[in-house]
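The complex appears here without one of its protein chains, the remainder shown in place.
On to subunit A.
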Amino acid sequence: MHGTWTLIKLIIRRERLITPAWILLLAVLAAGQANRYAQAFSTPQSIADFAREMTANKALTAFAGEVYSPTIAGMAIWKNADAIYTILALIAILTVVRHTRSEEESGRAELLGAGVIGRLAPLTAALTVTATSMLLAGIVTAFSMIKLGFDVTGSLAFGAAITGIGLVFTGIGALAAQLTEGARTAIGLAAMGLGLSYLLRFVADGGAGAAVKWASPQGWSHLVQPYAANDLAALLPSLALTLATIAAAYRLNARRDLGHGVLAQRPGPAQARHLSSPLALAWRLHKGLLTGWSIGYTIAGLALGALALSIPEVSRQGASVQEFLRRYTASPEAGMTDAYLWLISLSLGYVAALYPLLVLLRLRAEETTGRAELLLAHPVGRLRWAWSHLVFALAGPVVILGLAGLAMGVAAGDPLSVLPGTLVQVPAVWVLAGVGMLAFGVLPRAAAAISWAAFLFVNLFGEVLGPIIGIDYWIAKYFVPFPNLPMVLSGEAFSAVPLLVMAALTAVLTAAGLTALNRRALV
């Protein structure tokens, strides 16, 4: 595999900023949380009480996983490990696809392939760098925990669990990249695997049991039980799946032609039937993404809704249970099931915030590839062009959250009961659409970075990063839209005010973005 080392150096050069950044972020998520718990829980008794309350709260264990170790480190990991596993898996997919299929799609691989580069070198280089980053992420996190004085064996086991999930999705990403011709389709395919893995783990910890957990790659990393069993054997399936997917990726890579996928292209229509406006074009471009999200949200809604039936009531005595109820319910009558349903709706909202950002990044991609230039040389105003995509950024969240709400209701026994809870998330999601549009209009070159940063900030700040850096949960109200939503499923009366404020904020951000777009040069 001649040229692998050259390609590795090239990838490292391109990743030199982003990889250290996320490795550090993940280490902070683990070590920062542990540091905070060490200060908050001064006695073994207090952390054990906290662990007991959390274990009883199925609404929460579904999100974070089972509590295995009632210690500071164990609880810190319980709180954030699942977020770390999920983010890492996503990063693994994006990184490996970026250096394989995206390179082929753009034709850059062809340019390099004409040099003295072996056929398998690009895949090997991408896998080597991505897998090494996953290993580093585990090592850096483990050593951060050891440095804070936590159990060495447990810390190393946790590091192994992190590397494990990272490797699994490195392999899945590499395999997906061989199957499709488009990088986006490859990412979508691998992300579907991640969604399924998350859902299985969620349902397992929500009450379905350990057997289901063994079906989920994220479950395997959870089953290592760092700071408790430290069972590295749980990572054997991770290792096996990694090797199997990588072997399959190599087989496919060796058999197919450069630039082609395994899933073959069929000839399409010679004439366009309904393609007669920028909006129709935007529908063609966004239909796949919207369908994928709709299916994913419907399946998630059904599974999560079914779980609602088995959420047990818990004693309301403990401090952390009271804190939990204060966050997710607004009336003493609201039960644990109500809190769970609201929490699920909220979580679906937080994740759905990514959808409009992805839509608007496509708008940006239209510009950078020159396709916008081709379109705008026709009698199409820029605003009309931008709106053809904005419509999806704004209406898409209504569709996917609506479907999820209906699915949850159906599974929980009353079809329309959960719908209001998911639909109130829509204006909060719109705010992110506004941020994306403003970034696209004013700072187009930074739009991708701003969009991803905004999504991570909204998702991590209130619950995760804020507390780590000592900012109270409720401060998030001023920076993140979601905590301001009326908890319509758990005892709060519907109030239109916060929703109207968010809609107005979206309108202002969008208008500012569109105005800037109308004035700037297309680049």
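Convention: a contact is a pair of C-beta atoms (placed from the backbone, for glycine too) under 8 Å apart; a residue touches a chain by one contact, two chains touch by 3 or more; residues count from 1.
FYI, contacts and distances are computed from a predicted model.
Its UniProt record calls the unshown chain "ABC-2 type transport system ATP-binding protein", which is the correct pick from "NAD(P)H dehydrogenase subunit CD", "ABC-2 type transport system ATP-binding protein", "Transketolase, N-terminal subunit" or "Tripartite ATP-independent periplasmic transporter DctQ component". Of the listed residues A:21, A:40 or A:374, the one in contact with the hidden chain in the full complex is A:374. If you put the hidden chain back, the residue from A:111, A:272 or A:395 that touches it is A:272.
Residue A:284 is the one among A:284, A:326 or A:445 that touches the chain missing from this view. Contact between subunit A and the unshown chain involves residues 105, 181-182, 265, 267-272, 275-278, 280-281, 284-285, 288, 369-371, 373-382, 384, 521-522.
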